[in-house]
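Certain chains of the assembly are absent from this excerpt, and the rest are unmoved.
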Amino acid sequence: MTPLAKLLEAALFSSGHPVPLDELRALDPDASAAAVAMALDELREHYDTGGHGVELVEIAGGWQILTRPEFTETIERVQLAVRPQRLSSAALETLAIIAYRQPIGRAEIEEIRGVAVGSMLRTLLERGLIDVVGRAEGLGRPMLYGTTPAFLEQFALRHLGELPRADELAVALRSEPRAL
Amino acid sequence: MIDTAELIEAPFVIELEQFSGPLDLLLTLIRDERVEITDIPIARICEQFLARIHSLGLSDAAEYLEMAARLLRIKVQMLLPRHGSGDEWEDPRAELVRRLLEYQQMREVVDLLERRGDDRRERLGRGVTLIEPVRPTRPLSLALPELLAAVDRVLRMARKPVLHDIVPRALDVDGAIETIRALLHLRATARFSDIVSAGAEPWRILSALLALLELARRGELRVRQRRPFGTMDIARDTAGEAA
């Protein structure tokens, strides 16, 4: 492949969204529009004729490398079948705060945790355990997070009221063995 | 659709200080002076350490002050006349040397991690955003006791008692003081295990400890430990009583 095609491949791979043509052109100010178009053609043909598992497609005014549709079903099946994932203890603690304090904003969670929780919120959103449930008043109208039906399902709860009440927590936690 | 902009990471741990701690500073001084870790000219290094923490504005940092005090103590010990023959003399620097060697070894690993981390950062992974169509995700192994254990950890780790409304139990130092006084009224001596039963909850243990310290401070009792981590013997302080 030409150097420009290699650069485009790396750029498209590392970007999470379709990249518009003008952004691709900004990668190499010396390359003409025609050269970029040619390199994209080269990349697409390489994927199509070389027998690759991915393809180059034009979506929503931009370019993106996507998995070929014939493989997606297999990949999804395997993802569902592999051993269950675990949440990190930090993610669980963030989830616990949201469960008991919902609706709650990011700043308030960070106040309690004492660190930035952006990546944790992202993990929990991706897992569908929390969702944006509203916006607070005030500057920037920050998003408020709350738990989802998937959260209840995960813990086999019928409703949030089934979580131990705050003052019952001591009893619920006592099942953990303690040692001197 | 979720606005990912709000979730973009805050910049992570920016290097604010020149040294990551007193051992780092000490190791730098030793390297600059080209002396052996195992044979530190303690008076000279101590003097430089004090000068550096002063010039770096670290004189208020507890960990640097603690190290400064340790160096001064070793310096004094080095000046004391040696008892016994050479073999029996224990070098006052020995513990510091052990810690410095351990720390230096760890710094070697840090250099390695730094190289590996830089190398990895030079390569970008596949960009994935929340805007992409949501795929069925892997099953999650997670049950209610784990969530409740997380609540417990939050309560322990919270910097401020922001969740105090669900703290299961506050400390009861006054109650523990009464218990200990009552016990010492009946008996002249007691053991810690007489006050706190095995398997007691942490708040009880902590309350009893604080109560003991408070009573010892008031001169009502004496606490003695024959060896580190051994049982604590508690005795009524008759002198204190008489006063």
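Letters A and B mark the chains as written, and numbering starts fresh at 1 in each.
The rule is short, and it goes like this: a residue touches a chain if its C-beta (ideal position, glycine included) is under 8 Å from a C-beta of that chain, and two chains touch if they have at least 3 such contacts.
Nothing here was measured: the structure is a model prediction, and the numbers come from that model.
Taken over the entire complex, each labelled chain kind is present as follows: A x2, B x1.
Criterion: only the chains that are shown with their structure count from here on.
For this pair, chain A with chain B, the centres built from the Cα atoms lie 36 Å apart.
Looking at the complex, you find that chain B touches chain A at residues 2-4, 6-10, 124-132, 134-154, 157-159, 162-163, 165-166, 168-169, 196, 198-202, 205. By the touch rule above, chain A contacts chain B in their complex via residues 10, 13-17, 76, 79-80, 82-87, 89, 92-93, 95-97, 99-100, 106, 111-114, 116, 118-119, 121-122, 125-128, 132, 142-143, 154-157, 164, 166-167, 169-170, 172-173, 175-176, 178-180.
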